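A protein chain is absent from this complex, but the other protein chains hold their places.
Should a chain be cited, it is by its letter among A and B, assigned in written order, with residues numbered from 1 in that chain.
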Amino acid sequence: MNDIAKTLNNIRIKSPLVHNITNYVVMNSTANALLAIGASPVMAHATEEIEDIVTISSSLVINMGTLSEKWVDSMLLAVKKAKEINTPFVFDPVGVGASKYRTATALKIIATATPNVIRGNASEIMVLAQQASSTKGVDSTMLAEDAVSGAIEFSKKLNTTVVVSGAVDHIITGDKISTISNGSTLMPKVTGMGCSATSIIGACIAIESDVHLACTTAMAIMGIAGDMAAELSKGPGSFQVNFLDSLYLVTGDIIKDKIKLNV
Amino acid sequence: MNDIAKTLNNIRIKSPLVHNITNYVVMNSTANALLAIGASPVMAHATEEIEDIVTISSSLVINMGTLSEKWVDSMLLAVKKAKEINTPFVFDPVGVGASKYRTATALKIIATATPNVIRGNASEIMVLAQQASSTKGVDSTMLAEDAVSGAIEFSKKLNTTVVVSGAVDHIITGDKISTISNGSTLMPKVTGMGCSATSIIGACIAIESDVHLACTTAMAIMGIAGDMAAELSKGPGSFQVNFLDSLYLVTGDIIKDKIKLNV
Partner (left out) sequence: MNDIAKTLNNIRIKSPLVHNITNYVVMNSTANALLAIGASPVMAHATEEIEDIVTISSSLVINMGTLSEKWVDSMLLAVKKAKEINTPFVFDPVGVGASKYRTATALKIIATATPNVIRGNASEIMVLAQQASSTKGVDSTMLAEDAVSGAIEFSKKLNTTVVVSGAVDHIITGDKISTISNGSTLMPKVTGMGCSATSIIGACIAIESDVHLACTTAMAIMGIAGDMAAELSKGPGSFQVNFLDSLYLVTGDIIKDKIKLNV
């Protein structure tokens, strides 16, 4: 808990520049989530500048929510550059399995450079882990638990941290598993909450070199801000507002008080 | 009224996957509107995956708010595929008439596959119905009533349902006309409310095969959520928040109580 509070505090002190190549739907909301938590977002995707932006950033977020050819080119350039200069990166395989193109792109990104973190819902992680072959898209109703055994194998195979989001979030680094049980049922009623989780992981890995701890911190912040927001909200509209306020207002002490962490 | 309540209820039970090829401005707000009402949005536009995504979706929404060449290619592929597999689709000709390119694109889409529904403001519908030749853009101040006679002819010619939005919404299927007089004057002060209406039509035609009823349901939900939100709001910022909450909270009983429907 002290480590989590310290990572949050360091984000606010250092305000790391987090480079996002993400989807059109959530660019605004993830930029706002990063600002609210104290990080500094930059969104840039042109192949002409992608390496310059990776170079000045402290971490990289790759989110394939709305793919197209040029964007895939940029993602591949970005992850190559990130690996080359040891900039940590997190990959969000949004909707993998929903189309052949999406699956092929996800596999191409992972093959080009192993992400430091992969975050998805249970269905997405299972597709990637080749234990499932189809997905309904981005808001799978599958339980996170269903994907855990596949995720452990996948984490070992890639030697990376895998985060499976759901009512219970699983942070998996080989055989090391932490769970966070915070969060609200209103979260799946707001678009891009998973994408915000991925971007906040981006902020945490920019600051904390222990990737498992960084991911646990990110999911704790998301879940507890979700708890705080849900108490004040009547529906998904007010929830979004209160969620950004809560990301801004959450403190180490609140985290210690509210966290439902299992290690 | 019972039919309308039943359609709303079925959206929440079945949570249909609604595929949106829409504009950059409203992707976030229409995804959130669909989630709030109980549907499941997917946004995808790459030609490489468009047919896969149409295939797994229950309906298709084509919105030409921010056009460009590749997106038009995708829209044409999508509507062809939708027709081929009998997936219902709704077309929103945003800003048709504001440029030659926009008008040509709208006509090309309609010529490629007849939409099950066309929704626009009075100006847009009149341009399409060739009774007018210019438009100020997306927030026309023309009254919906002005476009009704043209819309009736247009509906008959295409054998489709035409929805003309405004202070009074007209749902037109040949000579059958229903009107909904709910809604708030704050709605034109928020970007993308028309686009949200189109996406909610997408959710309703995914569930209800009587297209006229589906469109009437969608416009009733929009208008009544607008009424509910306006009562709680000081301006367009709080209106947006309360509108999403209202889409989430509206029930069949509230609809029965508040609806201003004329058949």
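Quick note on the criterion: a contact is a pair of C-beta atoms (placed from the backbone, for glycine too) under 8 Å apart; a residue touches a chain by one contact, two chains touch by 3 or more.
Worth saying up front: this structure is predicted, and the values here are computed from it rather than measured.
Undergrad: For the full complex, which residue in A:Asn32, A:Asn63, A:Asn182 or A:Thr217 touches the chain that was left out?
TA: A:Asn32
Undergrad: Kindly state which of the options B:Ser29, B:Thr87, B:Ser155 or B:Ser246 is in contact with the chain not pictured.
TA: Reading the full complex, the residue touching the unseen chain is B:Ser29.
Undergrad: If the missing chain were put back, which residues of chain A would it touch?
TA: Given the touch definition above, chain A has residues 17, 24, 27-28, 31-32, 35-36, 40-46, 48-49, 52-53, 56, 70, 240-249 touching the missing chain.
Undergrad: Tell me, which residues in chain B touch the chain that this view leaves out?
TA: The list for chain B reads 23-26, 28-29, 65-69, 95, 98-102, 136-139, 188-192, 233-238, 240-241.
One rule holds for everything that comes next: only the chains that are shown with their structure count from here on.
Undergrad: On a C-alpha centroid basis, what's the spacing between chain A and chain B, in Å?
TA: Distance between chain centres, rounded to whole Å: 32 Å.
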